[in-house]
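Have a look at the structure that comes next, please.
Of the protein chains in this complex, one is absent; all others appear in place.
Chain IDs A and B follow the sequence of writing; residue 1 opens each chain.
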Amino acid sequence: MHNASNILDNYVYRHMDVARVLTREVYNKPKMFAPSRDNADAIIFPDFVSVNEPCWEKMQVVSGSASNKYSHFFEKRNMLADATFNQSDTIQAIIFNSKVKNTLVYNMNYIASPEDINHLFPVYIEIPPYCNVELNEAFYNDAKIKIYRIVYVLREGSTLNISRSIAAGNEEQCMQIIESDVIQHPGSTFNITAINNEQHYLQDLYHVKAYKDTTTTITGRYNATADNAVHVITDIDHIGTNCTSNVNVKSVTDDISKFTFSGNLTVRKEAEGADAHLQNKNLQVVDTTTVITEPKLDISTKEIACTHGCTVSSIDEDQRYLLNTRGIDNITAKQLLIEAFLNG
Amino acid sequence: MAYEYPEGFVTPVESDDFEPGLTKETILKLSALKNEPAWLTDFRLNAFDHLQKIKEPNWSTVNYKPIDFQAMRYYSAPKFTNKDDIPQDVLDTFEKLGVPLHERDALLGLAPKVAVDVIMDSVSIATTFQAELAEHGIIFCSISEAVQHHPELVKKYLGSVVSYKDNYFATLNSAVFSDGTFCYIPKGVRCPLELNTYFRINARNTGQFERTLIVADDDSFVSYLEGCTAPAFTENTVHAAIVELVAMTKAEIKYSTVQNWYPGDENGIGGVLNFVTKRGLCKGDYSKISWTQVETGSAVTWKYPSCILRGDNSVGEFYSVAVTKHQQQADTGTKMLHVGKNTRSTIISKGISSGNSINTYRGMVRMGKNAHNSRNYTECDSLMLNNSRALTLPTVMQYNSSSIVEHEASTGKLSEEALYYLQCKGLTEEDAINCLVTGFCKSVFQQLPLEFAAEANKLLSVTLEGAVG
Partner (left out) sequence: MLVLQDVSISTDNKEILNNVNLEFGPGVHYIVGPNGAGKSTLAHAIMANPKYNVTGTMKFKDTVLTDLATWERAQLGLFLSFQNPTPIEGMSNFRLIKESLKMDSTKKIMDELNGFKGLAADLGLPSDWDKKELNVQASGGEKKKNELIQLKMLNPDVAILDEPDSGLDVDAINDLIIQLNNFVDTNKTVIIVSHYEKLLKSFNPATVTVVANHTTTQTTDATTVDTILSNGFKDFA
């Protein structure tokens, strides 16, 4: 196993601090952060042209000059565009334009190539008040180690829907860690569906802070084969009143793979009216996989409706037999039952 | 509303006490006083040596002032020479507590017919129905007595389920345990009486370190219940106990606890600090161990009655109601470790919290590599009577694919609609709350032996008085 702990030790919340600075600055100096043109969908950092604005940490600010290498991706409204992020040691930031009224849809490809020397990749994404954004995130890892730290800030009343797929390239023994921090301002909605494929080692971690009247949905479908390991953490903190959250994570493990899930649900004393549910179901296809699940509830107010549940099971023999009696052979039956498990 | 703990009185009685402090000499003195054989003294000394190398655990959610282990006494025995000569004050105490000390009362139908062993501070002061049980070959006596009369049995099983190195409090107990109950049920015998141990702390500044060992040989059955109370001292009292159960082939042990140690007052002053290691080994095939507990007392509770399901087709069960109010803290739960094939475990945990209390369920279900075709069902529900804090922290580890684990948990409050409905039918608010809470606990109370279900119900309603703010 890789020396993840060394890398992680060096990787402290330095980037989170930058994101915090940025958040504060954006809030306090809206003019400076307005997109260069009114109809641009977003500002994207960094810009690779020289800048004449001061720098926060390693961030570059769009200057308003016309020769932005990337800003043309966002200038036409509603144009489906790819924003491809390759190696970089600066924080990437996308701040969507608050003046755009329709739903913005973008593909975001996070590609890590074997030449990547930077293990860490911080990203900051901000959705302005009452805006609606849909992101199709594709993670494709071909580097030995890649750690993404993505901070999503959802301002009041905004909505962010993410469809995330996580795949690995040809590099064997590669490690991918995706840490998503979600900060939900009052009235915002965050929905993410994450599906993975063939990772040697994957951590998909979610930390959500829900302030008030928010909706959070995390749906995860993970599979692990060979000697792969997949670790998922969902951490939802209900801070204010009337927050709704729903976590539904399912895993299918085969061969000698390992899946662990830690689902933390914290409801603070002030968070009355919380409606929070967590479900983790795990299917072990063969006898040699390992599944560890820890759903946790830490509740400090009684004005809530909270449940959690988890199951660990294997292919049901009776169900397999039923399919057999309908002429379906064992291999097809196994596929159908895994599919049924993920759908059900 | 003023808080009442009716069992909080002290009985004036002369006692033999050790000076406070814990050193190797304390252990040697204790062992000599009890006339223990060398192997047992060594057992204690090994534990004491180990104790010097380890630290108290701090991973749980309970917080308490640091314990000064040198400021406690490790032995206090009421001074009467033999069990037939119990002073009137003491007799009155147990009458007040409702513990039947005399066989005669039971035989006259004035008290339930249960065999009782009464432990006051560090010694057993009475054991009833020993002769009748002996006719069946059943040994039911204090551990100290068992060491004298049945040393081979005690030596064989003591420490076999909870090793002296298991955790800090187990090590402490293994070094300084005073008294407790020993029970052996021979092959094929179904114990005809409920066995009951009653623990009473009376002396100040004295730790209570009881040790219980129950062995059920092939094809036997025993149902055992322990109850406990303590005076309302303003200092914390430390109670660190070990209970070991061994069930052989096709044997069944049913172990019930009604825990009502002094919980401290509304402001969290005083109260017993309750650190207990309870573990059952389902050694033989088709054996069964079930733990049922109703926990209403203690300022701090730290206990996880667990089952090791080693025998194939063995069954482990855990039923618990834990009530916390005011400043109480409970971190309790269970571990079901499935080792053998076709093993089954059921966990039903109900937590009720109010005031500023913290009520945590901590559980582990582990399906080992060879535990094929095993099943676990867990249901954890937390009822919050006001804005206290309830945590549910289960862990499921599955190392084979032919087993099934199902876990469900919910946290909530009393249904306002149901409360309103009951009050419309003439119940007072308090009675309505009692009714709903009893219903919430029903599946656990059903597991208690008949005689004690009523007592548990009563204890629950007394505990809940004034709990809903």
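Operating definition for what follows: contacts are C-beta pairs under 8 Å (C-beta built on N, C-alpha and C of every residue); 3 or more make two chains touch, one makes a residue touch a chain.
Since we're looking at a predicted model, the values are computed, not measured.
Considering the entire complex, the omitted chain makes contact with A. Considering the complete assembly, subunit A touches the hidden chain via residues 316-319, 321-330, 332-333, 336-337, 339-344.
Note that only the chains that are shown with their structure count from here on.
By the touch criterion stated above, subunit A contacts subunit B in their complex at residues 269, 282, 284-315. Those residues of subunit B that touch subunit A in the complex are listed here as 367, 372, 382, 384-413.
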